[in-house]
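See structure below.
All protein chains of the complex are present and in place, except for one that has been dropped.
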Amino acid sequence: MTKIERNERLIRLCLLVVAFSAISVLAVITIFIFEQGTPIMFKYGFKNFLLGQDWYPSEKSFGLFPMIVGSLMVTLGALIIGVPLGLASAIFLTEFSNRRLARILKPFIELLAGIPSVVYGFIGLMFLIPFIRENLGGPGLSVLASSIILGVMILPTVTSIAIDSIRAVPDSFREGSIALGATKWQTVKMVILPAARSGIVAGVVLGMGRAIGETMAVIMVAGNAAAIPDSILAPVRTLTSNIALEMAYASGEHRQALFATGVILFVIIMILNTIANLTSARQKKR
Amino acid sequence: MRIKPRIEQKIAQSVLMFFTFIAVLVLVFILAVILKNGLPQLSLEFLSRNPADMGREGGILSTIVATIYLTIIALLVATPLGVGTAIYLTEYTVENRITRIIRFGAECLAGIPSIIFGLFGFILFVNRLKFGWSILSGGLTLAFMVLPTIIRTSEEAIKAVPASYRLVSFSLGSTRWQTVTKVVLPSAIPGIITGIILSIGRSIGETAAVIFTAGSALRMPTSLFSSSRSMAVHFYILAREGISMSKAYGTAAVLVIAILIVNLITYYLMERYIKHRS
Partner (left out) sequence: MKTTGITVRNFSHYYGQHQSLKNLNLDVYRNEILGIIGPAKSGKSTFLTCLNRLNDLIPGSRVEGKILIDNQDIYQPDVDVVALRRKLGLVFATPVPLPTTIYENVVYGVRLLGKNNHQELDDIVEDSLEKAGLWNEVKDRLKTSALKLSGGQQQRLCLARVLALKPEYIMLDEPTSGLDPISTMKIEDSLRILKNDFTIILVTNNTKQAARIADRTAFFLMGELIEIDETAIIFTRPSDERTEAYLQGKFG
């Protein structure tokens, strides 16, 4: 008896320790990134990091503003391309297509969420870049190319989550609306999308997180010039690329500055995460 | 006036269909290009020989081996932690502040970009713990990356086990742990495996987190502490440095096929699991 109880208590304790693994990893990552990244921000001043226009690590000039703008631009671009496509696919597959087509296409789209990001970058490099260069001008490696590639990459995420939240809308809503004489589209527009809104928003935020955090695909198509792009056809460098491009050879303060880049990225992602958590929690509550 | 909503409906439907068509077309195009250019590169030689001359010649054997090692280490570490967390959350506690903190941690971890994991793994494993660029550092970093996936899928699978099974087990005189190991886990296994397979897919395809922790040495890994290049990293270097586009296509095809197989297995398992339950 006491032996069984002691064993059970021991097991419970072990599991509790294990259960803290995820939050501990999160804590350790946070601590390490901040420990490595913040001292140099204090040394040269937050303002210089956040708003400085020049990134010349060899001359101790660590302005991240172009990269922050770059990240936000390509993420916005990705949303402009990925969200309409993803949302439209989700609405079409749930409300307008026949069941068989949806049964084939949904897994297919989800399958593509698993394709490694480098493959997306490679396709962009081989086909999109030459196309932009020859038809629209500029070097091809650009904000536009990055946005398109990222937009395609977040498409499966947005579609899949939107499908799930549209399917979660009770059929009685649809029946009620149709019974009142609304067309299918009016039903979608006025009943289903509002009801599924917070789920869709959570999907978009997740897609946004994926876009802003993506590294390798962006490096391959962005051109990576550390300057604020003056058009969507100009090259761009994101926060993630800034880290990945220079990490291999950086040392000393240069390396610390890359960790500082990580800190800024981390904070942006955490804000997005929290928003996503709050919206999905609100959906659950409803 | 009466015809207008129907026209609107027709237009909306066409636009939606067109957008869906574009989305699917783009995705089909990506698959088609990789397979069309990559499959002709594949041969037994390509799979069974090590890369030579920076990858211009030879095959990709060492990168396949490195990828497998990295994935195995990641799963060996992440599976017990993830499944253990899921068991604790579902079987050993009720919803309270602690479970909310644990779930919050897992969800945040899931949102952290892989480059951040790379930076972290580099500082902790490569530098502080002095594992160097190695299979071990890369595998541990990947383990942390896939941990949230395993927690979430396992938790869902365990929650789906009927409560009556637990009651029966307890009423027949089993302890909580016996109920977990003899009734709950066996019933939840397909769902847990789904999470593990998803994690395999992520580990195979990951580049940013691996390149700074496992390194990019092009030789066959001989120990946990060998620096080695995974398939995805190899593909990235081949493509970005323009070393050999044909070899890059070949590597991409292997990667994509591996991921497709992994995902198809997952999909099949989930379908069967859902059918089995209903």
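We just call them A and B in the order they show up, numbering each chain from 1.
Here is the rule we go by: a contact is a pair of C-beta atoms (placed from the backbone, for glycine too) under 8 Å apart; a residue touches a chain by one contact, two chains touch by 3 or more.
Note that the coordinates shown come from a computational prediction; the quantities given were computed from them, not determined experimentally.
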item: Which of B:Val183, B:Leu198 or B:Ala214 contacts the chain that the document leaves out; value: B:Val183
item: Options B:Phe104, B:Phe170, B:Phe225 or B:Tyr267, residue touching the unrepresented chain; value: B:Phe170
item: Residues belonging to chain B that touch the chain removed from view; value: 94, 162, 164-175, 178, 182-183, 186-187
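Everything below uses one rule, namely that only the chains that are shown with their structure count from here on.
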item: Centroid spacing, where centroids are CA-atom means, of chain A and chain B in whole angstrom; value: 17
item: Interface residues, chain A side, partner chain B - complex; value: 4, 7-8, 11-12, 14-16, 18-29, 32-33, 36, 84-86, 88-89, 91-93, 96-97, 105, 107-112, 114-123, 125-127, 152, 155-156, 159, 182-186, 188-189, 206, 209, 212-216, 219-220, 240, 243-244, 247-248, 258-259, 262, 265-266, 269-270, 272-273, 276-277
item: In the complex, chain B residues that touch chain A; value: 5-6, 8-9, 12-13, 15-17, 19-20, 22-24, 26-27, 29-31, 33-34, 80-81, 84-85, 87-89, 92, 101-102, 104-109, 111-120, 122-124, 144, 147-148, 151, 175-177, 198, 201-202, 204-208, 211-212, 232, 235-236, 239-240, 245, 248, 252, 255-256, 259-260, 262-264, 267
